[in-house]
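All protein chains of the complex are present and in place, except for one that has been dropped.
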Amino acid sequence: MRSNPRDYQLVAPGTLHAVLSLLAEAPGKWLPIAGGTDLMVLYGAGKLAARNLVSIWSLPELRGIEVLPDQVRIGAGCTYAELREHPVIAREFPLLARAASWTGGTANQNRGTIGGNIVNASPAADSLPALLVYEAELILVSVRGERRVPYLGFHTGYKTTQLAGDELLRAVCLARQFSECLHHTRKVGARSAQAIAKVAIAALGGVAGGRVQEVRIALASVAPVPLRLFETERAVKGKSIDKCLLAAARRATVSEIRPIDDIRSTARYRSAVSSNLVEEFLRRLSAGAPI
Amino acid sequence: MNNSSIVGISVPRKEGQDKVTGRAQYIDDIVLPGMWYGATVRSTIPRGRIKQITFGAEVAWDDYVIVSAKDIPGKNCIALIAEDQPCLAENCINHPEEPILLLAHADRHALAKAVNAISIEYDPSPAVLTLEESERCCDIIWGSDNTFKTYVIQKGDIDSAWAKAAYIVEGEYRTGAQEQLYIENNGMIAWFDPEHGITVWGSLQCPYYVHKALMTLCQLPAERVRVVQVETGGAFGGKEDYPSMIAGHAALLAIKTRKAVKIIYDRLEDMAATSKRHPSRTRHRTAVSKDGKILGGTIDFTIDGGAYTTLSPVVLSRGAIHAGGPYYWPSVRITAKALATNAPPHGAFRGFGAPQSLFAMERHMDRIAQIIGASPIVVRQRNFLKPGQTTITEQAVREPIDLEKLLDRALELSSYQSRKESFAEENESGEIKKGIGVAAFLHGAGFTGSGERYLGSVVGVEACADGAVRVLVSSTEFGQGTKTALSQVAAETLGLGYEDVDVAPADTMEVPNSGPTVASRTVMVVGSLVCSAALGIRHALRQSGWLGDSYSPEEFRAACRNYVAAHGALRSWSRYEAPPDIFWDDEKHRGEAYAAFAWAVYIASVRVDLTTYTVSVDDFVALQEVGRVLHPVLAAGQITGGVAQGIGLSLYEKVIWQNGRMQNSQMTNYIMPTSLDVPPIRVFFEELGNVHGAFGAKGIGELPIDGPAPAIANAVADALGAPCDCVPLLAEDIFDILTTRVATADRSGSPSR
Partner (left out) sequence: MSNSHEISGRREFCFTVNGERKTVPAYPMERLLDVLRHQLRLTGTKEGCGEGECGSCAVLMDGILVNSCLVPLLQAQNANILTIEGLAGAGLHNLQQAFLHCGGTQCGICTPGMILAALYLLKKNPFPTIEDIREGLSGSLCRCTGYMQIFEAVEEAARRQTSDEV
């Protein structure tokens, strides 16, 4: 353990209101900690810069999954275990349920929260491509009130977000409109469990009359932020899937991603696998295979 | 006399209860009164000189005790084979993470900050970072030619082999560094007082290695150095030499602070600073007859030893002797070199050089098969060593080993033929390519050549006042089952119950030097000595009249009690004596290299996913001949554990180096197999009924790590139809192999598959 607990302050005001007031007192001073599965790793390695932490773990206002007629509202404090076990998530948002099921091992899934994954803003985060594809909306809250922002665009750059210093992420909203679509996801990690994605895809789509009607594709670990592949989507939308289209989709994919060489993989590999994954999805889409 | 056999039965592990209840005390679980904590300040450059050390003003240095090389009472080195490795660098830096200063403080949390507050200015020199740079000798970093050791093994007339050859097959094979990754990090506690000298307790494999190192470092006589092994959470060779360094550091701090001092590495430090498996490069050039018989060849085996000698000469020797595999070579010349680079010294890791050279041999057999157009099976069958033939060191095979039969059984167990056929069919289309690969190999048990003679191990057996029997050895338990197996041997020898026998803690005050717990020697060599020492006890009891010719376990216990009450302690010692007819020439590496070999055939079935270039192992058959299996559960556990580590070596575990420094020194980015990454590992034993060691047992600990890498690489090559000559084979490597291969249609950009 490379940090000294003496140097850190951690408080747990216990209610959302109390936490928000504390944040408002000195915006940017206090760093929220939920399940700690990102922050405590930094802490152990002596790399946690923030000295004042406020616990939001088990704040009742951030818990729970609310199923409304037209949308599902997931509390930011929802853990992966809760997500993967929820029947509506499993049925209607399988990309998210699957992502939850491969985010670390059991213990990690019992503590890691979706809010933490979003705000931590790693380009490799597992649940984020799913949120891009489902076009999630985020509810941010502060003493100033609530605001809704589209998740797309929430990440402004590598590990930066639109969250203000006095705000918390309160919930994630998903519209219940994808039950007709083919959902496709795959994570490519260094091993079968407990692996950070080298590349991951989440996608959904539908084909009618031989042509691609609906298509949404997102990738992790190929850019400073999780990436929606709008160019690639444009290249295939309304077209019928044939060799020529697959080639165009691969080209579009490679042109819009910005993979890098790092400790986990190489840009060359990531680029090739990205287009393979996109092609694999489109092939499944054309074959109409179920998830 | 109790005839019910204990050997061959899976008795409960001696220390098992303590382990499953959490009672077992590992080094970090132990706290001594008034104990302080120690930390190490290390170099950040691969090579250069220390210019200046600055202590940051933000730390209250008066609260710390600081040790530098100047505080060393004896010789500033870690005494092992050579004395070239300093315990604390004084001036010259030869690798990153080289220890320079030691700090101690009463509060363990106060250390990290202090370590960070020390800045060291260097005069850097050019570093040698690869085998090729080391060979080139542009910069000399060790001796006169960057070479720790060279061995040449020569057998027969190679020149005539070239002349007769129908094919000359060449290949180059490489293996990477591998971290032992015991789950318990290294740790030591030291305590000093002027009267008793130094005592260290720690996580370690070889108490007497540490003992020797501390005598030299602290300039103390043998009786004033005491080393105690506590429960050790895995080692795999990784706690063979480096613990001497940590013990030295803890001892220096203990001497200066006059307190007990504990040093526990965290994972980052353990991975970055301690030894790993030697990276290797092997070049084969082989003369092969038309029908696939090896006529002769050359093998150049080169390993990267890192910055200091440590155990490299011994690793090199074992690697070289295994380089020819389980095959008959009419002629061969093996040139083996251990070279210096500016990386932390590489050291012992299960297999000790053999996994590296056997990987090359077994990949090369598949290459030979491919070039001459025969199956990998046939080529192996043609060349297997047979009883009466000699190995590359001209050691005659005396055991009735039948490798063809072993191979046949493995083929059957793995459904080799039918898989081969169905894979060929399945591979015609689709993105999943399947393959199956074989590795046949051997592993020598015990120290190489005259090693055992030099060691002259001593074992004791003691009859205790309560009637129990205790085995006195410095052989350590770190998961392999030493305590259990040696207790079985003693109990069986004396006709006692398993519970009547125990093994004393490995404490140099209490136990003799039975040699290091390495080289798969414990059951075979130490076990035999336990037998004879145990018989000595029985003899003494009978001589003294306390024990009759036949006896029950209860009568034996009574005899012990009576004897001890009447005459005091009863101990019997047994010292290793080399069989008189054993010939070994260390210079030429010729003769009886090992007292016994274990033999094996491993077969891996894999799938390669061409969408992601990832490989997974679907099935693994591990068939071996290891003599008598003393404890089926322990033996199978050794094999499955070794195979899983071998799978790591093959497919997952890559050390990423930058300037001689490990970049991925965390468990999140140094990737070992999880429970989802191992296939069913199916373990089978073949027993020849030969008599070696204790009750016919040969070594088993290292063998299983030799086979997985070549079996898996051969299987991947089979799946892809492309050579896979380096391990590990990460997805990125598979991708590179496929995309840099000429004569293959460019896959990317072509959607037709």
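Assorted remarks:
First chain written, first letter: the chains are A and B, and each begins at residue 1.
The rule we apply is simple: contacts are C-beta pairs under 8 Å (C-beta built on N, C-alpha and C of every residue); 3 or more make two chains touch, one makes a residue touch a chain.
None of these values were measured; they are calculated from a predicted model.
For the chain missing from the display, the contacting residue among B:E231, B:D502, B:E592 or B:E732 is B:E231, taking the whole complex into account.
In the complete assembly, the contact with the undisplayed chain comes from B:V633, out of B:A117, B:C137 or B:V633. Considering A:G36, A:P226 or A:P259, the position touching the chain not shown turns out to be A:G36 (whole complex).
Taking the complete complex into account, B:Q480 is the one of B:N94, B:S317 or B:Q480 that touches the chain left out. Listed here are the chain A residues that touch the chain not shown: 1, 3, 5-6, 8-13, 18, 21-22, 25, 33, 35-37, 40-41, 43-45, 53, 55, 57-58, 81, 104-108, 110-111, 192-194.
Against the chain not shown here, chain B presents residues 10, 12-13, 15-26, 28-29, 31, 180-185, 231-236, 266-267, 478-481, 633-634, 636-637, 639-645, 666-668, 672, 674-676, 678, 680-681, 683.
Following the convention adopted for this analysis, only the chains that are shown with their structure count from here on.
Put simply, chain B touches chain A in their complex at residues 109-110, 112-113, 116, 266, 268, 431, 610-614, 616, 652, 656, 663-664, 666, 668-669, 671, 673-677, 730-732, 735, 739, 748-752. Listing the residues of chain A that touch chain B in their complex gives 1-6, 41, 45-46, 105, 186, 188, 190-196, 198, 243-244, 246-247, 250-251, 263-266, 268-269, 272-273, 275-277, 279-280.
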